[in-house]
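All protein chains but one are shown in place.
Chain naming follows the written order as A, B and C, and within any one chain the residues start at number 1.
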Amino acid sequence: MSSRFGRFFNVSTFGESHCYGVGVSVDGVPPRMKLTEADIQKQLDRRRPGGNTLGTERNEGDQVMILSGVENGLTLGTPIGMLVKNKDQRPGDYGSMSDIPRPSHADYTYRMKYGIHASSGGGRSSARETIGRVAGGAIAEKFLREQYGIEIVAWVSSVGQHDAKGIDVEAITRDQVDENAIRCPDHSAAAKMTAEIVAAREAKDSIGGVISCVCRHLPAGLGEPAFDRLEAMMAHAMLSIPATKGFEIGSGFSGARRRGSDHNDLFVRKGEQLGTLTNNSGGVQGGISNGEPVWFRVAFKPPATIGLPQQTVDYTGKPTTLEAKGRHDPCVVPRAVAIVESMAALVLADLALIQKMRN
Amino acid sequence: MSSRFGRFFNVSTFGESHCYGVGVSVDGVPPRMKLTEADIQKQLDRRRPGGNTLGTERNEGDQVMILSGVENGLTLGTPIGMLVKNKDQRPGDYGSMSDIPRPSHADYTYRMKYGIHASSGGGRSSARETIGRVAGGAIAEKFLREQYGIEIVAWVSSVGQHDAKGIDVEAITRDQVDENAIRCPDHSAAAKMTAEIVAAREAKDSIGGVISCVCRHLPAGLGEPAFDRLEAMMAHAMLSIPATKGFEIGSGFSGARRRGSDHNDLFVRKGEQLGTLTNNSGGVQGGISNGEPVWFRVAFKPPATIGLPQQTVDYTGKPTTLEAKGRHDPCVVPRAVAIVESMAALVLADLALIQKMRN
Amino acid sequence: MSSRFGRFFNVSTFGESHCYGVGVSVDGVPPRMKLTEADIQKQLDRRRPGGNTLGTERNEGDQVMILSGVENGLTLGTPIGMLVKNKDQRPGDYGSMSDIPRPSHADYTYRMKYGIHASSGGGRSSARETIGRVAGGAIAEKFLREQYGIEIVAWVSSVGQHDAKGIDVEAITRDQVDENAIRCPDHSAAAKMTAEIVAAREAKDSIGGVISCVCRHLPAGLGEPAFDRLEAMMAHAMLSIPATKGFEIGSGFSGARRRGSDHNDLFVRKGEQLGTLTNNSGGVQGGISNGEPVWFRVAFKPPATIGLPQQTVDYTGKPTTLEAKGRHDPCVVPRAVAIVESMAALVLADLALIQKMRN
Partner (left out) sequence: MSSRFGRFFNVSTFGESHCYGVGVSVDGVPPRMKLTEADIQKQLDRRRPGGNTLGTERNEGDQVMILSGVENGLTLGTPIGMLVKNKDQRPGDYGSMSDIPRPSHADYTYRMKYGIHASSGGGRSSARETIGRVAGGAIAEKFLREQYGIEIVAWVSSVGQHDAKGIDVEAITRDQVDENAIRCPDHSAAAKMTAEIVAAREAKDSIGGVISCVCRHLPAGLGEPAFDRLEAMMAHAMLSIPATKGFEIGSGFSGARRRGSDHNDLFVRKGEQLGTLTNNSGGVQGGISNGEPVWFRVAFKPPATIGLPQQTVDYTGKPTTLEAKGRHDPCVVPRAVAIVESMAALVLADLALIQKMRN
């Protein structure tokens, strides 16, 4: 625990690498919304490894099944249970857990916390846990789009030393993001990123990256001070994704370098409402959306499991060399794009419902 | 809502700038713990503006009164109510709220959210709201120190372009931090930071900064996957502090530039347990503490209220020039050090109690 | 923990018998609602002992002070902190706690739970803890009345063997309830109840009773299946009041004796909506309000503290005789009327706000 995220629009996820399946119960979904498995499958496919030439080659399939909460294509307002079966189930696998905790992996900490650890793979710390989030996020996103016209688009903005440039947060679309396998809409940078990932894989190594995300057309007023500010909920959501190390919104860490006179977003009239001339605030002031695009960045470390030999120790403290076998994803950011979008959608759907209570 | 933070060890804060007072109810505090107002006052004094020559000159006093939950110097296990009176109360002030929303301030968003806004000052978005957090955090910190030997130390690591260097996260103490008013233990950098803040004030401007924080001597095993990972709770806590724009743990955004073979923290034997040779993970793997120091950084934007004229619009959209009157804090980071420590303590106290359920 | 009640409209109470004061932070109160201390004081006065000749003779005063969340007589949408000072404070009282746990009182269980117990009085189990509930409930009730026209009226329906008869749940008013000190609108029964209470007091004994409550003009649709059904939340609320032993809604336990053909509430047209011919359901079907009056009953045991000698044991197990000194309330139901109404209001305000998310 806790495997639940969200106050009213909330998800409870379950499942690990090699059990029967991974799933989620999504509660708080408004009734009478059109919903089919295809609405959900689309984002699951974007999250799936093997959808491109850069990730692991396993084809996990990951077909979602709606178990409850939908009838005749309409949501009932009751919890929507969803399940994705694991292809690689080993429920009866009595194989010995490795004696060597993988450096920078969750093997050691899970054992310290629970006194037990799933026998293989990442268990609950595995990326497979995020399937439930993406399934729930797809529903949240549909609700936000239909009720508010909200658009959420994430993309890879850096891999290693290579940064995307010239992305317009006001205009970027998901189709543009999906034009290449790395999900970076700056095609020149995308080529360099691809080369970087291929090089890391060939070196049996891995590489980190950054995902940027923008949420457009939010109404002003979303976010709950003092503790459930929009940016606080978003930071919570993003740092709960495996392998993340940082979050910044609007000007972020670079804003800490600046003076107020340069950083403040001056108000201007935009149609019937006020808008701002710049958007260093990232669409949020005092923890509440101001109607400008919410944009933020999430840092992902390089995956911990690498094929290169590592000088480490086993659980008893005895020095040893670890060389991970099998295929491993050298860079998670291309497929994490859908996870970032999904978590953003879960945050916003929850805050949107909560704000309804004031109307 | 939500004005509560924490699952089991939790705080409910109340109060805004010009009401009778600001306070907090702290629930989940273990019984039979020694506690006096002096334990709490110490951190409140560090948070208070006017404690040095750099902040605003108001002396707010901020004497805490324990209202409940403590008897004969011992906690009862019941909620600890605490109150700090506002000196500058204007409960009956019918004065007109300014017609001009301050750029990058919460004036506009509060009005859009609630349809009403406290008549003056920052209302609930004011830094005074953080008094309740610091009061609750002081209790959390005492509990962590006495039960686990945990030490939490934060310091100013940058102001504008000036960065602290050579700080040893394994050794830095709160006394060292408090050696200068800016709370930067690199005295050379501190001098430049001070000059930067003075210059900003003289220019009627403001300046941003970064606070670093380390939490030492955590037991391995704290943090609740999937959604309440230690870093996710910490990010939530930090981004709920006014004026924050970013959070990174361990290698953070710079880790996203690196390869796994370079970034992974190799295990070594440390006494009876395992430790790591490096600490790019920031003391957390898979969302769970590994026993190494948890260290992170929090970005603060420059304060929005500045004396320089700003070309903006009023609530009706009419262009106007805003020049803020009065004294304003040109840089919040020196006094936010205590707030960062307090929020960190609240997160860890909660996670420590929750982990007890597994023992 | 947990000293919080409610999901969105919620109260966090603090305080015990002999600390500085008891209070509450009420979060989730809609903004722009007119509110003064007088709105709250009225119910506090009804809860106060000494308001009639039947309870204890102490005059506690119990003047409420609003600490935050209200400005110029309007709610801000931020938490409303409230405080009632204890007259009988003994913060430094080192007096020995009694060596004898009072039979059927919380002395023993608090000591077993916390390993410490407030030195005198009931501590947190004292009826004084309910002051925060009544203060919060008064705000909830005002919101419900103004937004929905909801009326909540509770009364004493039995004391000992004496039952009120002929009360019309569709018409009974709070003024009628307050016509006598015992708060029983059946004046004939009230006289017998009064005699019963006086007799119990003279015998240094105590007596139990039942409170009935009706909530009228609820919209259909309040209540959150599966676990937060209206009756489940109401039962939780009522059984959290000190000295309660039972809750029943509509036909209650007597309904368990009946056949469906006799018990079912047939639908009829009532204006633009459907209503029911009878109301054995107590205004709730499937956990959701149907628009008919919600009516329920709450059983209160006789107060545990009595002047009669009791053959019991001390904490070490040694047999002894306990004779409680001082004045004690021989029957709590007359003043618990306001507590029952307040808790009902807290439940309904929360459910009403939550249902807004579906509109």
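One rule holds for everything that comes next: a residue touches a chain if its C-beta (ideal position, glycine included) is under 8 Å from a C-beta of that chain, and two chains touch if they have at least 3 such contacts.
No experiment lies behind these values; they were computed from the predicted model shown.
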Identified contact with the non-displayed chain, of C:E37, C:E151, C:D178 or C:D205: C:D205
Sole contact to the chain not displayed, among C:S17, C:Q43 or C:S158: C:S158
Residue numbers in subunit A that touch the chain omitted from display: 1-4, 8, 10, 12-16, 18-23, 25, 27-28, 31-32, 65-72, 74-81, 83, 91-94, 113-119, 123-124
Interface with the unshown chain - residue positions in subunit C: 1-5, 7, 13, 101, 103-106, 108-110, 112-115, 122, 124-125, 129, 158, 160-161, 200, 203, 205-210, 220-229, 231-240, 242, 244-253, 255-261, 263-269, 274, 276, 280-282, 284-291, 297, 299-306, 308, 310-313, 315, 317, 354-355, 358
Touch list for subunit B against the chain that is not drawn: 7-8, 28, 30-31, 77-78, 225, 353-354, 356-359
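Just so it is clear, only the chains that are shown with their structure count from here on.
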Greatest separation from subunit C - chain, by CA centre: A
Chain closest to the middle, measuring from C-alpha centroids that were averaged per chain: B
Size of the rotation, in steps of 5 degrees, that lays the CA trace of subunit A over subunit B: 180
Subunit A and subunit C, separation of their C-alpha mean positions in angstrom: 45
Chain centre separation (subunit A, subunit B; CA means) in Å: 26
Centre distance in Å when subunit B and subunit C are each reduced to the mean of their C-alpha atoms: 38
Overlap residues in subunit C, where contacts from two or more other chains coincide: 8, 28, 31, 77-78
